[in-house]
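Have a look at this one before I ask anything.
The complex is shown incomplete by one protein chain, all other protein chains being positioned as in the whole.
Going by the order they are written in, the chains are A and B; count residues from 1 in each one.
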Amino acid sequence: MKTKLFALAAGLMTATALASVPAKADVKIGLLGGVSGPIAAMAPAMIDAAQLAVQQVNEQGGIGAGENLVGVVGDSACNPQGGTDAATKAVNIEGVVGVVGPHCSGAVLAAAGSVTIPAGITLITPSGTSPEISNLEDKGTVFRTVPSDDYQGRALARTMKDQGYGKVAVAYLNNDYGTGLANAFKAEYVDELGGEITQFAAHEEGKASYRSNLAELAKGGADTLVIFDYGDGTGLTILRQALENGFFEKFVGGDGMKSDAVINELGAENLSGFVASSPVGAKSESLTLFNDAFKGVGGDPDAIFANTSYDAAFLLALAVEKAGGKKEDVAAAMMEVSNGDGEPIRPGEWKKAKELIAAGTAIDYKGAAGEHNFDAKGDVPGTYALFEVGSDGFEVITEMK
Amino acid sequence: MELLGLVNYALFMAIFIGIYALLALGLNIQWGFAGLFNAGIAGFFAVGAYTSAILSSPAVEGRIGGFELHFVIGWIGAMLAAALVAWPIGKICLRFRSDYLAIASIGIAEIIRLVIKSEPALTNAARGISRIPRPAGDLGYMESQIAYLIIVLAVLIAAYVLVERQFNAPWGRMMRAIRDNENAANAMGKDVEFRRLEAFIFGSALMGLSGALFAHFNRSITPEAIDPMVATFLVWIMLILGGSGNNRGAILGAAVVWIIWSVSEIATDRLPHEYAVQAKYIRLFLIGLMLQLVLRFRPEGLLPEPLRGDQRQTKSGADH
Partner (left out) sequence: MDFLDLINFYVVPGIVLGSIYAFGAVGITLIFAILRYAHLAHGDLATLGAFIALAVVTSLGFSPLIALPIAIIATAAVAVGIDKVFYNHLRERPKIVTVMASLGIALMVRAVVQVVWGVDTQTYSRGIVRPEDYFGIRIRDRELYTIFAMVILVGGLQLFLTRSKWGKAMRAMSDNPNLALLSGIDNKKVVMLTWIIAGGLCAASGFFLGYNTELKSMMGWHMLLPMFAAAILGGVGRVEGAVLGGLIVGVAEELSVLVLPSEYKAAMAFAILLFMLLVRPTGLLKGKVL
């Protein structure tokens, strides 16, 4: 029985193996994302942003000795089953030198735990915000370009206090992203700053109505609703129903809420009381570079986690270049290409980076979503700014500290 | 692509198939032999996974657990916990006939999922539990996969032999009798309710064990892993496609479905680069289509239930 199974599996795999002999020696990186599943609406833009980095590398001389960099897209389906399956295929079948993604923390933990850490492949996630990722025993191979949600939640709390927000109610999506941000926000806003949170409630995704939730949230008399959710998912529904029914005057969102879908579907004229935080690069010069480049390929730079995805892919490419294409050295090289020391490299400056690496000069990537100076756990401190909705989309109000 | 990579991928698939085969075996006890429509597989899978995780992972502030027990104890605990959860559910719900039991069990599984997602002190809520030790996890990549595969296969074979023996024993005949004609079995003096409960608990314990194997393999368990699609419906497809009522069919079904599920992505990756994202949707379409084809041409499953007397005829008529 078992032998038959293996024969079948082996047969299938040989067939695909024969079909996939590459034309020339490509260097592959895995782009794993939740293409199907609960974040299906967010994943395509994130993958496109990562592909932009790949495209820029190839346009500016390729990787190593002019080889083509190829982004192999895998569907992690936002669950551990899909995440590990996609990761093992990327690592073993495609032979990638590093992995960007998966997108959801649960898939990251599982893929790292069962595939990439044992295989010694570097993994860099653009959107896995769970603090559990920091604590992985990862031999230094797991990175992320999105700050742990603890950082953003606290920074948002401080900024809101500075901006004079008073009593607030908090609604958060019941997943690792929403829970993490909400708890960090609460810890800072209430315990450190002495602010008042009148209501603090989680909600499930995908429901058609949240009006009763909103009515409950409004009970404490807060005039501000803080939403930790996704702006092209449930967060949009909540914001819509709050606006339509006149709950709350002011709305504050985390980076997930800074989505063009909010403006497109609700109309900028209705969003005068809405602000959202989002990661930005130092002095935003890097961000502008990325935004223009991404618009150039038809992408929407305001899409959630698009800039962190781009940075993750670009950083991985830099690390691969630095490591000379050796898989086992990529993780160490990742620490070197973005640690605050060296010649600054901005999004899209592949050619410059390649020359500097070849000359042995230290480089420091300053990304679209922040400077990404990795700490020992492979985490980055964030750089955040608060945005409001203006006539041309989102506009910066203030830096967040 | 190198041979080593292929071997590693095959090992990974075999481990996953083994884990899902255990789920399918558990379901086969419930549906294939006792006719119980359990649509809440994810619930028992989750209870097992989290129990073992709590028993064997290091301590974390603000959450119960941190016992750091040996994984074997974790796995036994997982089976016991799943059985313990199954007992009251079975006691209350087994009186419903097939479709109602399905709806009741799916409801209970959803409630279990919501509790797991929402209780930080018990399960670390949405963030899940990580740093679960993996047996033989300190070895190199391939060695550790081989070691884990051996463990999974040992568990699977043990479960298979045990279940198979039970089915060929008088107990199995009695279960089939109850499934095919409850009234007659009752009239023969069989305690129908109790026997059903037995099958339900036994099957659920296997599902719990499978959850534990899954959590230890990935070194983490998060609520996304117990989504009904991947933890309930997928297992049903495996059993029905493999052949319900046949243990080897259940295992074969797990293998075939997982191979379709996994390899279909490699196939759709051959589409042009611009369609890399669309290819993933097309992949799901192909999986659905494959399922239609198999059901159309092998509706009794790849390995049908072996004929025992003339029961086959009665069965297709009696399924709700």
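Structural remarks
What we mean here is this: contacts are C-beta pairs under 8 Å (C-beta built on N, C-alpha and C of every residue); 3 or more make two chains touch, one makes a residue touch a chain.
This one's a predicted model, so the numbers in the text were calculated from it and none came from an experiment.
Hidden chain, full complex: it touches shown chains A, B. Checked against the full complex, the candidates B:I240, B:V263, B:A276 or B:L303 give a single residue touching the omitted chain, namely B:I240.
Residue-wise, the contact with the chain that is not shown comes from A:H203, picked out of A:H203, A:K258 or A:K322. Contact with the omitted chain, checked across B:L80, B:I103, B:L122 or B:L302, is made by B:I103. Note that of A:Q51, A:S127, A:N183 or A:N213, the residue touching the chain absent from this view is A:N213. Touching residues on chain B toward the chain that is not drawn are 31, 37, 92-93, 96-100, 102-104, 106-108, 110-111, 114, 117-118, 233, 236-237, 240-241, 244, 278, 281-285, 287-292, 295-296, 299-300, 315-316, 319-320.
For chain A, the residues touching the chain absent from view are 36, 38, 40-41, 43-44, 174, 201-209, 211-216, 219, 232-233, 236-237, 240-241, 243-246, 261, 264-267, 269-270.
One rule holds in what follows: only the chains that are shown with their structure count from here on.
Those residues of chain B that touch chain A in the complex are listed here as 1-2, 4-6, 8-10, 12-14, 16-17, 114, 117-118, 124-128, 130-131, 134, 137, 140-141, 144-145, 153, 214, 217-225, 227, 230, 248, 251-252, 255, 259, 261-263, 265-267, 269-270, 276-277, 279-281, 283-284. Considering their complex, residues 1-2, 5-6, 8-10, 12-13, 16-17, 19-20, 35-37, 43-44, 47-48, 51, 71-75, 77-82, 84-86, 88-89, 91-95, 104-107, 109-110, 113-115, 118-120, 130-132, 135-137, 174-176, 178-180, 202, 204 of chain A touch chain B.
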